[in-house]
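Here is the structure we will look at, set down as structure tokens.
Left out: one protein chain. Kept in place: all the others.
== chain A ==
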Amino acid sequence: MRRTTGALVLSAALTLGVAACGGSDDGGGNSGDDPIVVGISLPLTGDFSEPGKGVQEGYEAWAKITNDKGGLLGGRKIELKILDDQSNADRVVADYEQLIGSDQVDLVVGPFSTRLVVPSARVAQEYGMLFVEPAGAAAEVFNQGFKNLFYAAPAVADDHYNHLAEHLLALPEGEKPKTVAYAAMDDPFAQGTAYGLKKKLEAGGVRTVVDEVYPPNTTDFGSIAAKIAAAKPDMVVGGSQYQDGVNLIVALQQLNYQPRLAAFSTAPTNPEFAKAIGNKTEGILSPTGYSQDAPYPSNKEFVEKFTAQFGKAPEEDQANGYTTGQVVAAAVEAAGCAEQGECQQKMIDWLHSNSVDTVVGPLRWDATGKPQGAHMIQQWIGNDIKIVLPADAKEADLLYPKPAW
């Protein structure tokens, strides 16, 4: 509580300072080879600083790769203008007001996390700006009535597990899991992933035996694990972020509960996961919006050039930033322009009726900006995480039942 207040006071002070300094540089010209300025606010410090920095790298890679190929609209370079919102929802609003209103950037793209995407999309809507965002996957992003928002990823939280649900429900009666335990963090994204799968499996006749929700500050998972282990379900599903997913998996292993299938969102695809769990990862499933090995045409170029630029391979956050850039670039090229005003509506209309090829596959959206796809399902097989579903992207067969952990 105190920390929040402190942060508020600080950011209010900073916002005032920034507003006072905001000059009136009138860069409204759109002719010739002026750079296309893209305004972004990102949580580079505070709660979301890790993923925020990841998304920043994605945007930077997009700008560099695009500029190296000659830019957009026949020679206009991309210039990023990035502000730090300190993971603060008030600050992010001030940032976008500044970027659009006083800095007069040509385009804006979204920050990280649902909590920051919703208020910033509202600002963009007021100014009639196209708003493509890399990280607002919860249902509340799409029921606000935004007409200018597009989520640049394959699927919203509820649809992450669609391929797995389809696969399990198509199994012959004897092999299908009969009972499932769900444990989800009290967070719109984490809960959304688990409950999307729960809804589909329940509709297919798979019984729910445990349904636990825990607050984000939970550190002890012994009791939740005990409840799950006592119910002995065929399958366990975790609607998790990172630390809770890892702690819950270890707590279940400590109780020697052996499910036939274990699926957790977010945690297993994190590069730290194997470091944390060691050799007990075999068979754990996770939905993922991005894989370095996915066979989509622009992905190979992205992985190579990103690795050259940053000295490491891109993860999901970086890919989300890059995908956002790809979507915006496609809209710019199709509309033949990139500036505030009528051009923004042209780009919005085009994205509503077209699909864009990206590093996470072809994307298209419904009227609310919700992507019409599903995540790939990955599984830990032989100390590596491999795509197992859907069939057209898979690198290995799904291990089911999974080996004991």
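Following the convention adopted for this analysis, contacts are C-beta pairs under 8 Å (C-beta built on N, C-alpha and C of every residue); 3 or more make two chains touch, one makes a residue touch a chain; residues count from 1.
Everything that follows uses one rule, which is that contacts and distances are computed from a predicted model.
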Among "Hydrogenase maturation factor HypA", "Amino acid/amide ABC transporter membrane protein 1 (HAAT family)", "Aminomethyltransferase" or "Chemotaxis protein CheC", the UniProt name of the subunit that does not appear here: "Amino acid/amide ABC transporter membrane protein 1 (HAAT family)"
From A:G101, A:G128, A:P188 or A:G222, residue that would touch the chain that is not displayed: A:G222
Among A:Q125, A:Q144, A:T179 or A:Q253, the residue in touch with the chain that has been omitted: A:Q253
Of A:W62, A:Y182, A:Y195 or A:Y242, the residue in touch with the unshown chain: A:Y242
Absent-chain interface as seen on chain A, which is shown: 2-3, 47, 49-50, 186, 212-215, 217-220, 222-224, 226-227, 229-230, 242-243, 246-247, 250-251, 253-256, 272, 275-278, 280, 405
